[in-house]
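With one protein chain held back, the other chains of the complex are shown just where they sit.
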Amino acid sequence: MAEHTVKAFDEDITRLRGLIAEMGGLAELAIEEAMQALVNGDETLGEAVVARDKKLDALENEVDAMAVRTLALRAPMADDLREIIAALKIGGVLERIGDYSKNIAKRVGRIEGRSRFEPLTLLPAMGELAAEMVHDVLTAYAARDPVLAREVIERDAKVDAFYDSIFRNLVSYMVENPATISSAAHLLFIARNLERIGDHATNVAEMVHYSAVGTYPPDR
Amino acid sequence: MVTEETSASAPKMCTRDVSVFYGEKKAVDTVSIDIPREFVTAFIGPSGCGKSTFLRALNRMNDTIASARVEGTIELDGEDIYRSKMDVVQLRARVGMVFQKPNPFPKSIFENIAYGPRIHGLAANKAELETIVEKSLRRAGLWDEVKDRLNDSGTALSGGQQQRLCIARAIAVQPEVILMDEPCSALDPIATAKIEELIDELRGRYAIVIVTHSMQQAARVSQRTAFFHLGRMVEYGHTSDIFTNPREERTKDYITGRYG
Partner (left out) sequence: MSETLAPTRTPAFEARLRKRYAAERRFKLAGLGAILFSVAVLVFLLGTMLINGAGGFQRATLKVPVDFTTVALTVPQGLDQAAAMRTLESQGLPEVVSFAAEQALGADGGAQIGADGWRIVAEQLAANPELLRGRHEFVLPASEDLASAFSGDGQAELQPLARRLAAEGKLSNDFDPGFLTRSDATDPQQVGIWGALKGSMLTMLVTLSLAFPIGVLAALYLEEYAPKNRWTDVIEVSINNLAAVPSIIFGLLGLAVFLWMFPNMRSAPLIGGMTLALMTMPVIVIAGRNAIKAVPPSIRDGAMALGASPIQVVFHHVLPLALPGILTGTIIGMARALGETAPLLMIGMRAFVATPPDGFTDPATVLPVQIFLWSDEIDRGFVERTSAAIIVLLLFLLLMNGVAIYLRNRFEKKW
């Protein structure tokens, strides 16, 4: 793609994309570490994840400010306009993904007797799936690749399937072992957070598609 | 935000394979475009792309240049404006034009507006002429500013007022189409905004075609946009589509500032 006649415009867009990439990296890391803390019962790691979420929030504010400034000063058109709008929305979504990871990390200390929990073994797999979705959608963003974006959207079905099965599992476990209800409830919430992360990753994928092609993917 | 319904009626002007030559040089290359009667159509493109030349072909103003030659068909309500017996004076009364630099006649404001109706015999007496002048000035949004000084010279007005005077002058002969060749490029932002508002008010009553260098203006004012490049028309469509998701690479490069 040719460069803008006004070079500063190119620099602005590059910086904006850089910020999104940075946010994406942090969000991915947050999911991985939150799941790791959960599996190992590592509360210290959990607290670190919670603390690092502030950085993600700060980055989101920076993305907002940068996008508004570019809109005001550059009056972008066509794909530049879509790019800025996409960056604005993706920034918000990545921040929410970070919040879900934070939520997961917070629950690490509340779960007792983890070695006995059978459903606990499913969660890491679900988390890996979600993390992969986030990773791949960010790759699609960097490459402006609508095909990869659509492929990520399709993967959300698997995450949803995971959630359904973990839900049923946990509910029947809670019925059989009423003493573990509070811990099981936490696990339920964690699963739900992962499912939401998957949904949000598809939101990002839709914006990537829109930015690249100009339309949203069908069956939105 | 203006809604962009599809055009309900037949286009006001149809052009097919129009080429304009200055001697040997081809300034406009086989342009085919329909001008809808109820919308504002914008022509955008870099300098020298032929958009002004094409605009001037629509009311046969190119006839004044000795070396200019027009090929192809241009129709107004189905009638070929070059080949048929249509009188060029009558054509120019039906298709009016506003120029880039405001050019009021060095006469009074009243005389400026009254000139057109007078030479075409549109008023039977002085009272009718005064009515036409008032109506035109009101439609152009200038009446309140000049109603007390109709005998002042037209050239004593500010740039924005002069341009609105020229628009009122064009309206006074009751045209069907108004062609505007970069009407705001010599004006400050406030005067520009007033003219754009005026164009919005005139839409629907007249078919308007505006050539503009400012893409923001084309985006604000028009419902259909045509992008010209090196004499050809590269893309034509709804304004919002052109500016959010153009089909052609050249269009995209131009409107995002990647051109040149």
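As written, the chain order gives the labels A and B, with residue 1 at the start of each chain.
By our rule, a contact is a pair of C-beta atoms (placed from the backbone, for glycine too) under 8 Å apart; a residue touches a chain by one contact, two chains touch by 3 or more.
Remember, it's a predicted structure, so these values are computed and weren't measured experimentally.
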- Item | Missing chain: touched chains present in the view | B
- Task: Check the options B:Gly23, B:Gly48, B:Gly78 or B:Pro106 and report the residue that touches the missing chain.
- Result: B:Pro106
- Based on the whole complex, identify which of B:Ser47, B:Thr64 or B:Asn125 touches the chain you can't see. B:Thr64
- Of B:Arg92, B:Arg203, B:Arg232 or B:Arg250, which residue touches the hidden chain? B:Arg92
- Message: With the missing chain put back, one of B:Gly50, B:Gly116 or B:Gly237 would touch it. Which one?
- Response: B:Gly116
- Note on the structure: It is residues of chain B that touch the chain not shown, namely 59, 61, 64, 66, 89-93, 96-97, 99, 101, 103-107, 115-116, 119-120, 166, 169-170, 173
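We adopt the following convention: only the chains that are shown with their structure count from here on.
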- Query: How big is the gap, in whole Å, between where the Cα atoms of chain A centre and where those of chain B centre?
  - Reply: 52
- In the complex, chain B touches chain A at residues 215-216, 219, 243-246, 252-253, 255-260
- Query: If you look only at chain A, which of its residues touch chain B in the complex?
  - Reply: 1-6, 9, 75-82, 214-215
